[in-house]
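Heads up, one of the protein chains got dropped from this complex, but the rest are sitting where they should.
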Amino acid sequence: MSTWLIDSLGTTDALAEVFSDASVIRAMVDFEIALARAAARAGAIPPGAADTIERAVDAGSLDARAIAREARRSGTPSVPLVQALIEQVRAVDPESASRVHWGATSQDVTDSALVLLLKRAHVLLACDHARIDRALRELSNAHAGSVMLGRTLLQPATPITFGLKAAGWKAAISRSWRRLSEAWGQALVVQFGGAAGTRAAVGESGAAVASALATELGLAPAAPWHTDRDRPGAVIAGCGLYAAALGKAARDISLLMQGEVGEVSEPGGGSSAMPQKRNPSGCAIAIAAATRLPGLVSAFLAGMIQEHERSVGGGHAEWPIVSTAVQATGASAAAMAGVVEGLEVHPERMRRNLEATYGTVFAERAVMMLALPLGREAANELVKRAVRQSRETGRAFGETLAAIPEASRAVPAQDLREVDRPGQYLGEAESLRKQLLEE
Amino acid sequence: MSTWLIDSLGTTDALAEVFSDASVIRAMVDFEIALARAAARAGAIPPGAADTIERAVDAGSLDARAIAREARRSGTPSVPLVQALIEQVRAVDPESASRVHWGATSQDVTDSALVLLLKRAHVLLACDHARIDRALRELSNAHAGSVMLGRTLLQPATPITFGLKAAGWKAAISRSWRRLSEAWGQALVVQFGGAAGTRAAVGESGAAVASALATELGLAPAAPWHTDRDRPGAVIAGCGLYAAALGKAARDISLLMQGEVGEVSEPGGGSSAMPQKRNPSGCAIAIAAATRLPGLVSAFLAGMIQEHERSVGGGHAEWPIVSTAVQATGASAAAMAGVVEGLEVHPERMRRNLEATYGTVFAERAVMMLALPLGREAANELVKRAVRQSRETGRAFGETLAAIPEASRAVPAQDLREVDRPGQYLGEAESLRKQLLEE
Amino acid sequence: MSTWLIDSLGTTDALAEVFSDASVIRAMVDFEIALARAAARAGAIPPGAADTIERAVDAGSLDARAIAREARRSGTPSVPLVQALIEQVRAVDPESASRVHWGATSQDVTDSALVLLLKRAHVLLACDHARIDRALRELSNAHAGSVMLGRTLLQPATPITFGLKAAGWKAAISRSWRRLSEAWGQALVVQFGGAAGTRAAVGESGAAVASALATELGLAPAAPWHTDRDRPGAVIAGCGLYAAALGKAARDISLLMQGEVGEVSEPGGGSSAMPQKRNPSGCAIAIAAATRLPGLVSAFLAGMIQEHERSVGGGHAEWPIVSTAVQATGASAAAMAGVVEGLEVHPERMRRNLEATYGTVFAERAVMMLALPLGREAANELVKRAVRQSRETGRAFGETLAAIPEASRAVPAQDLREVDRPGQYLGEAESLRKQLLEE
Partner (left out) sequence: MSTWLIDSLGTTDALAEVFSDASVIRAMVDFEIALARAAARAGAIPPGAADTIERAVDAGSLDARAIAREARRSGTPSVPLVQALIEQVRAVDPESASRVHWGATSQDVTDSALVLLLKRAHVLLACDHARIDRALRELSNAHAGSVMLGRTLLQPATPITFGLKAAGWKAAISRSWRRLSEAWGQALVVQFGGAAGTRAAVGESGAAVASALATELGLAPAAPWHTDRDRPGAVIAGCGLYAAALGKAARDISLLMQGEVGEVSEPGGGSSAMPQKRNPSGCAIAIAAATRLPGLVSAFLAGMIQEHERSVGGGHAEWPIVSTAVQATGASAAAMAGVVEGLEVHPERMRRNLEATYGTVFAERAVMMLALPLGREAANELVKRAVRQSRETGRAFGETLAAIPEASRAVPAQDLREVDRPGQYLGEAESLRKQLLEE
C-alpha cells in the first residue's frame, strides 16, 4: 500500500480516486451486474434474476479492508467480493443468489475491473497531455527567434533556438503519446473466459454472454486473455516511454533553471528553509516518475511469464504495478502541464550566456571555414590557438581569429570577424522546428 | 563485453555477426561514405572528393580494439574512427581528407550505424518469427481435438484442447510481433544533425544533404533526434513484450515436459551426466531471454532522460543495451522456432492425466448443475463431499455424485453420471481457437 | 497510491499500518518534537519553547490529503506539514512557533521519518522470518529420510531427500536475512543537516543538537546523507535478495503441489469456481513479491544518482519505492511463514513418483559403474539402451540392465540389479543437510 503522504508526488487527486478502494469495488460490482444482465439477455439466466441482482447488490456497503484481508487467503479479492455479493442477493432472493458471477472465474472480474479503471484513467491523462501539447507548441512559436546555446555533454556548443528545443520536446512527447494511446485503446477489452478460458460453464451461450457483457461495459470483445498479458503490458511499456519523454523535458528545464544558467523559470516552487529559492518542483515530480517507471515496466514484463491458464504470482503482481505506473505517469503529465503552461523564458539571459563564451562555441564553424584552404589539421590547430587567446583576453573569438595572420591569409578577415554571429549559424533551426511541430 | 562463451545462449551466429566489430565498423564507414556522396550530390563538397573518400577508406584495415580503447578517452568510438578514416584519405589526397565527416557530429555516425545494424537484425528476427507463427498454427490445427487438462495456479482445472492452448500462444506472440515490427519500422531513420542538431555546419544545403544521406543509406529521413530516444526505445520495449510472449509459451512447454506430466517433448536436449534425460534446452534459452529483457528495457528507459542536445552517460549506455536486447530476443525466437517446429505432442498422455483426476476437475460443472435446484451453498457442499469420496475411492466423480441421494433427487442421475465427460465440457474451445488463429 | 484492494497481496495489516498516513504524520511530528527537545538540551532554543511545541502540536488533527496536495507544489510533504505545526504552536505561543523546525531542512524531516518507519517495519519482518526459519528447520529434520526425486530442468534426476531440499531453502533464506538485517541496522541513522548539510543554521551547537536528536529518536548519529543513499539502498537491495530466496522456495512448493506431482500441500487456498482445488495462494503472494522486487530495487538504484546537496527527482521517487518494497517483502515473509508452518508433506507420493521412472533416473549411476570397465562411450550407449527398454516394458531399470549381456559381463549382475535403489544413491544428502542447517 502507499497512502496519500507516501505517494503524494506520484499521483493526482483524480487518478487516486480512479484507483481508490471505492472505485475498485464499484468496477468489480459493475462487472457482476453487467454479467447478470448479459447472461439474462443471452438467455443463460432468467431476466428476473438479473434485475434482482442489480437491485440487491450494494457496492457502498462493502468493506474494502475486510475483502483485502480475505484476498490474501484465496489469492484474489474476487472470492470474498463475490461471496459478499451473493449474500447481499440471498437476503433478497436465494434463487437469484445462485446466478451471481454466473459462469465467470475470479480473474474475469479482476481483469475486467482493471480495464474499466484504465479506461477512466486514459481520459484524465489525455487532458493533461493536450495541455502539454498546446503549451509546447505555443512556447515554440513564441521563441522561434530566441537564440540560445546548444549544449552537448553539458558543455556549450553551437547555438540553437529555444523554439527548436521546445519543438523537440513536443515531438518526442507527442510521438510517445500516440504510441501509448494506441496501446491503451487496444487494451480496453473485456475479460470473460470462465474457469479455464473456454466459457464452458455457460454452455451454448458463451459467445452471446461474452458479447453482451462487452457491450454492457463499453469495452471491446476479445477471446479470453487470462495469461496473455501483452495488451496491458503494452500500456505499461507505453507509459514508460511517455514518462521518459516528459522526464527529458523536465531534466532540461531543471538544468536551464540553475542559478548559473537562469534561462527559464518554472512557475511556483518555494523552499521551506530558503526564501530566495525557486525550485523546479514540477520537474522533480516528472523526473521522479521517469525514475520509477523503468522498474515498474520491468516488473510487469517479468510477471508476464505466466503459467498455463492462470499463473502463480505473475498475475498476482499486476494490480499495484499497473495502478502505480499509470498514476505516476499521470502525475508527471499533470506536473509538466503546469510547468510548460507557466514557464517563464528569459531570452536576454540566453543571449548573455551565449556571449559569455566569447564566441568560442563557433570554433566548429571556424574549422569548417579554414579546413579547405589550410587542411583540417592546420585549421584545427589555428582555431584552438584562437580559442585559447580569446578565453585569456576576453576578446571576441572572431576578432581574435581575424588577427591571426595565418588565418586572415586563408580566409578574408571580415568573414573571420563574423564567424561568431549566432544568427548566422543557426542552420536549419527554423525549418526543423516547423517540421517537428507538424509531425 | 560478452564473448561467445559468456553469451552463448543469448545470441545466434547470424545476429552475433550483425553486431560484431567488423560489422559495426562497416556500418560506420558506410555512413561516412554515404555522407560524402550525399554532400557531393547536394553540392556541399566537390564530387571528386566523395569519389576519393569512397575509394580511399578501407574498413577492413581498422583495428576495433584500438578504436575502442581510444573511445574511452573521447566518450565515443566516432572520434578515433573518423580520425583513422581521415588519415586513410589524406594518404591519397589531403584536400579530400578535409571533406571526411563533413558537417556531421560523432553521434550522427554512431546513431545511424546502429540503425543500419537494426535494419539487418530485423530481417533475421522476422524469419524466425515466421517459422514460429506457421508452426504454432499447424500445431493448433493438428490438435484441435486433443483434449487436455486446463491448469490454473498449477492445479488441474476444467479441460481445454491443446489446439486452443497453441492458438493462445500464437495470438499473443503475433500481436507482440506486430507491435514490435511497427516500432522497428518507425525506428529506421537516419541521424544527421551536426554539432547541436541544426545542421549549421553544412550551411544552406543541410536539408539536401540529410535527404540524400537517408536515400544513400536506405533509411527514412528525420529531424535530428540526438536526445529524443523514443524510437529505439519503442523497439527495445517491443522486444521486451515479444520475448515475454515467447517466454510464456516456453514456460508452458517446459511444464508440460515435466516427467510427471509428459504431455509434450521438445526435440533434442541431452544432459551431460544423465542419459535418460531430455531437457527443455530451447525453452531454457527463451526463458533466459525473457529473464534478461525486462532489465534491459528498464535500463534503456532510464537512460532516456538525456540532457539538452547531447547527454552525459544516458546515450553512452545505449549500444550494449540495444545489441544485447536484440540478440537475446533473436536467440529466443530462433530457439522457440526449433522447439515448436519439432514439438512432439502426446494426446494419449493428456487423456490419462485428465483421467487421473477421477473427473474431479468437473466439480465446477457439477456446482453449476446443482446450484439452481439446491442453491449455491448446498451445491458446493455436496460437490465437495463427492470430490472427497472420489479421491478416496478412486471411483469416477460422476458415478460418485450420482450415488449421493441428495444430488440425484435434484438432478437426474444420468446427467450427474455424465458430468465428467471432457468432450462435453469444452465450451467454446474450438471457436475461440479459430478466432485466435484468425486474429 | 495503492489502496487496500489494489495491493491486497502486497502488504500485511501491520505493515500497512506502519506506512499509513497517520503513521507517517506521527513520525514526522515525532521528529519535530525530538528536534525541539534536542535543540533545547543543546541550548540552541529555550527549554520552554520545546515544552510548548511538544504540548501544542497535535498530529491527530492534521489532514494527510491536504498535506499531500500541497506537497505537489513544494515537492515535499515537509513544507505544508511544518507550516501546519507552526500554526498549531502559534495559536498557543507565537514566539515558540519561531522555534519549530529549528535549523532543519525539509529532507531532514522526511528522511528521519522514513528511518523511524523502517525501524518499526524491521521488527515485523524479523518475527515472520523467525517463524520461517524455525518451521523449515523442523520440516528438514522431520523429513531427513523422505526420499524424493531430484529434478533438474524440471526433469527427473537422481534422488534427494525432502530434508535436504528444505535445508537448502532455509540456508539461502537465512543467509539473505542476515545480509538484509545487517543492512537494515546500518540504515537506522538520523538525518540532520540543515539547508545544505552543514548545520550552519544552528551555529555552534550543530553537533550537540544532532547527537541529542539521534538519542531522542533512538537512532544512530551520522553525518548528513541527503544525497548519499547507499544505506537505504542496501536495505532495498537486501529486500530484493531476501524476497528472491523466499520466491525460490515458493516456486518449488507450487511445483511440488501440482496435481501430477502432489508431493506437498499448502494449507488453505480455495478457489471461487472450482471446489476441488487447493491453490498455492501463499506461494502466489511470495512469487508476486519476488516479481515486483527486482523492479523496485532497480528504481531505487536509478534514483541514487542525485545532484549536489539535494536532488531533482531522484530523492522524490524514494518514499513509495521503499514503502512498497518493504511491504511486499513483508507480505512474502508472512505468507511463506504460513505456508511452511502448515505444509503437508506426502513422502508416500514422493516414493511413487520416484518409482514411476522405473529407476531410469539412476542412469548416471549406471554409467559411472560401467564406464571404467567399458569406457565412457560404450557405457553411455548401453545405458541409453536399457533406459529405452525399461520405459517401453515398464520393467525396472536395474533388472533391465542386468539382463543385457554386455553389461553383466562387465559388472556383476547383482550390482546392476541394485543400481536403482534410491536409498543407496543419496550420496551426502544427510551430511549436507545438517551442514546447511548449521550454517
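Each chain gets a letter, A, B and C, in the order it is written, and its residues are counted from 1.
Just so we're on the same page, a residue touches a chain if its C-beta (ideal position, glycine included) is under 8 Å from a C-beta of that chain, and two chains touch if they have at least 3 such contacts.
Owing to the predicted nature of the structure, the values given are computational and were not obtained by experimental measurement.
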Partner chains on view for the chain not depicted: A, B, C
Selected from C:A195, C:L219, C:M257 or C:L416 as touching the chain missing from the view: C:A195
Of B:V82, B:A166 or B:A410, the residue in touch with the unshown chain: B:V82
Chain not shown: contacting residue from B:T52, B:T161, B:S254 or B:S390: B:S254
Candidates B:A40, B:I67, B:L401 or B:V419 - the one touching the absent chain: B:I67
Touch residues of chain B, complete complex, unshown partner: 1-11, 13, 16, 19-21, 24-25, 64-65, 67-69, 71-79, 82, 101, 104-106, 194-195, 201, 247, 250-251, 254, 268-274, 279-281, 283-292, 294-300, 302-303, 312-314, 316-317, 319-321, 323-324, 327, 331, 335
Absent-chain interface as seen on chain A, which is shown: 149, 151-158, 254-255, 257-261, 271, 273-281, 284, 294-295, 298, 302, 353, 356-357, 360-361, 363-364, 367, 380, 383-384, 387
Positions on chain C contacted by the hidden chain, ascending: 75, 86, 94-95, 97-98, 103, 105, 150-154, 157-160, 164-165, 168, 171-172, 175-176, 179, 183, 194-203, 206-207, 223-225, 227-231, 233-234, 237-238, 240-241, 244-245, 247-248, 251-252, 255, 287, 290-291, 293-295, 297-299, 301-302, 304-312, 364-365, 368, 371-372, 375-376, 379, 425-429, 431-432, 435-436, 439
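Throughout what follows, only the chains that are shown with their structure count from here on.
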Interchain centroid distance [CA atoms averaged], chain A/chain C, Å: 30
Between chain A and chain B, centroid-to-centroid distance (C-alpha), Å: 23
Set of chain C residues in contact with two or more other chains: 254, 271, 273-274, 279-281, 284, 294-295, 298, 302
